[in-house]
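One protein chain omitted, others in place.
The chains carry the letters A and B, assigned in the order they are written, with residues numbered from 1 in each.
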Amino acid sequence: MLRVSSLAAALVLAVAGAGLFAGGQPEKAAVNGPVTIQVFYPVAVDAPIAQILNGYVTAFEKANPNITVKPVFSGGYNDVKTAIQTTIQGGGKPPALAVMLATDLYDLINAGYIEPLDSYLGKMPDKSGYLSDFYPTFMSNSEFDGKIWSIPFQRSLVVMYYNKDLFKSEGLGAPDSWQALAQDAQKLTVRNGSDVSRWGILWSSVGLPYWLFQPLAIGAGKNIVGNSDTEVYFNTPQNIDAINYYISLSEKYHATPAGAQDTWGASPGDLTSGRAAMIVHSTGSLAGIMKQAKFDVGVMGIPGKTPGTYASVPGGGNLYIMKDAPQDQKDAAFKFIQFLTQPDRVADFSIQTGYIAARKSAYDAQAMKDYLTKVPQAAETRDVLQYAGKEMSVQDLAKVRNIFQDYLLQAFNMKMSASEAMQKAQTEADAALKAFK
Amino acid sequence: MSRAGRLFSAAGIVIVAMVWAAPVLWAIAASLRPFEFPLGSGNVWFSHRFTLANYAKVWSLAPFGRYFVNTVFVVTLTLAVQIITSTMAAFAFAHFKFRGQRLLFQLILLQMMIPTAALLVPNFATIRVLGLYNTRLAIALPFFGSAFGTFLIRQAFLGIPRSLVDAGTMDGCSWWQLLSHIYLPPSLAAITAFGISSISFHWNDFLWPLIITSSDQSRTLTAGLVRFTQLGEIGAQWQILTAATLLVAGPLLLAFLIFQKNFIESFVHSGIK
Partner (left out) sequence: MESRQKPAAAVLPYLLIFPTLFFVSVFTIWPTLSSLVGSFFIQRLNMAKYRHPVFGGLGNYSNLLGDPTFYQVLQNTALYVLISVPVSIILGFLFALLINRKMRGIGLARLALFHPTVLPMVSVATVWLFLYTPDYGLFNQAIRFLGYRGAQNWTGNPDMALLAIIIVAVWKNAGYYMIFYLAGMQSLPREVYEAARLDGAGPVTTVMRITLPLLRRTTLFVTTIAFIGAFQTVDHVFVLTSGGPSNASNVLLYYLWQIRFENLDVGEASALTVILIAVLLFFTVTNFLMSEREERADV
């Protein structure tokens, strides 16, 4: 008997003792006096973002001695969202501030995780000046129900990178229309028998199918979303036109791999190694491409159907304030938002990370002006902004987007016609969105 | 076996082994490849130079030291508790006859059939009630009872000759002495085999640790690897990806390289037939 109970006791002690060393304690918010806020932050771009952010934190804490900022680094945007979700559901207190995808807006509102920023903005001396200084494209996913719910922070754009030297040697100018793009890509494709040693263009359609495709829809004349949170425009002649154009790049012009191509990962390396003359990718990869490329790199918007038009779509994350954090933390969080979005800092962040400066006045900063002269490609990416349409974001986003992507890829893989695919996609998406109307 | 047969098998072994080892060998080569040489150009195996810069970069991008410590902690804690609970349970099932024995055994085996990841939703709630979200203990806790361990060790115990047990009992051994002197010594191989399985599984577990933790403070190596596998905006920088991958897989691989004879011997003698 003694033996059994001592064994049991040892077991209980072991487990309890383990609990002592478990580590990791949720932050307790001080009610008066010094405030500590947590910032949940995704680390997705190849830049020592943690270091950069920590630098900003130090500067902010110096200017605001009673506020302590604790950045918590997660994997990607989904990790941050999941972390918030599980923190709240796990009975912990959410962080005051988080960087999450701009397109997550509706999910976050419906889940009750975030709160509108209007009350904080209202206390600013120049609220309208502040807001209008952000590029409208980047603000387009922050507004709902007459309120502002997030502030743009680390944003990117879909762009086309091309090998300027190669174009010059082939006597080609940068394409300015669908037709020109297809023909240029065809000319620049090099084959050795059945192998292709250089593709005219690489345009990934696996991984983030909707994102790289949207500029085509916009370039055709109608985006797949509009201002409504419950309407999508999949089954439109313009969208079907865009899909068929993408398919023609491989079927008719033989300038890109057939079917749904999983080239997101390989594209930057393929461009720099000469395996591709043009690629459609994110502005986020500019730094890596510049480092590897031994030729003059060109950056431009995706040509539209009509000559002289271009298109793009934004991506990336905004700053959100969590509703359930204590008020003093939320006030501190907004102070930090203001600090992070000061024009000089926005410029600095953009230069160091490759994200696009979300504020117009950032481009007046001297550091930025110097940078643009040194790296004209950064100016080229900024110029693409004017062509950007709204990034896809509606209610029940994950489900609706998966519906779109599943059918889009069916069309790309020639399993069904573009019109049949989009018809089905529209029907299913409408059914899913009906509940939110 | 004939001469030709032996040559044939030898060739077969070499080819199969090379094919099987190629992926990791490539990963090692790629991780040493300077960033200036994209994978698409020239040889996918070797460029002109080698560099450790990728490892340095990866190390600077995420707190791998911390991840390593957390992983070691979680894996060790899990295994220690598992061995205690499984040995006790295995002994009970193998040595005694008691009511409900079959049913209880089947109940415990349920754990092998239903992955923890599939039970995410309710297991959150449990972790929450215990106030353990985002702790290393939370990663280990669901596994403290091990159906696999109970199963394996029971199997080993069942293989102990009845005569030995009877001899011990007639000598007046208490259950504790029976367990430690008769049952355990011949079963060490099985326990080692289980230990290796457990370490391997929990070192490499991805989904559950990822979901039950949210910060670097408590994250393990695989959960930290997520940062790099997300690809995200930058596309696949293979040099960085492979360096990160090898940093995560490295410790266990190295341990295996050094102790492989023991590892495999223990499987051989573990009585799993």
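The rule is short, and it goes like this: a contact is a pair of C-beta atoms (placed from the backbone, for glycine too) under 8 Å apart; a residue touches a chain by one contact, two chains touch by 3 or more.
Here the structure is a predicted model, which is why all the values come from computation and not from measurement.
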{"item": "Residue touching the undisplayed chain, where the options are A:131, A:196, A:290 or A:379", "value": "A:196"}
{"item": "Touching residue (missing chain; options A:38, A:312, A:410 or A:426)", "value": "A:410"}
{"item": "Chain A, residues in touch with the chain not shown (by the definition above)", "value": "1, 4, 8, 11, 78, 82, 85, 106-107, 109-112, 194-196, 205-207, 257-262, 265-266, 275, 395-399, 402, 405-407, 409-410, 413, 415, 435-436"}
{"item": "Residues from chain B at the interface with the omitted partner, ascending", "value": "1, 5, 9-10, 12-14, 16-24, 26-27, 30, 39-40, 44, 84-86, 88-89, 91-98, 101, 104, 106-123, 125-126, 141-147, 150, 162, 169, 175, 200, 203-204, 206-207, 221-222, 225-226, 228-229, 236, 238, 241-242, 245-246, 248-249, 252-253, 256-257, 260-261, 264, 267-270, 272-273"}
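Rule of thumb we're sticking to: only the chains that are shown with their structure count from here on.
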{"item": "Computed distance of Cα centres, chain B from chain A, in Å", "value": "35"}
{"item": "Chain A contact footprint on chain B (complex, rising order)", "value": "35-36, 38-42, 60-62, 70, 73, 77, 80-81, 84-85, 88, 124-125, 127-129, 131-138, 140, 144, 174, 176, 210-218, 223-224, 226-227, 230-238, 240"}
{"item": "Sites on chain A touched by chain B in the complex", "value": "3, 7, 11, 14-15, 18-19, 21-24, 26, 40, 43-46, 48, 50-51, 72-76, 79, 82-83, 86-87, 89-92, 156, 207, 264-270, 272-275, 281-285, 288, 291-292, 315"}
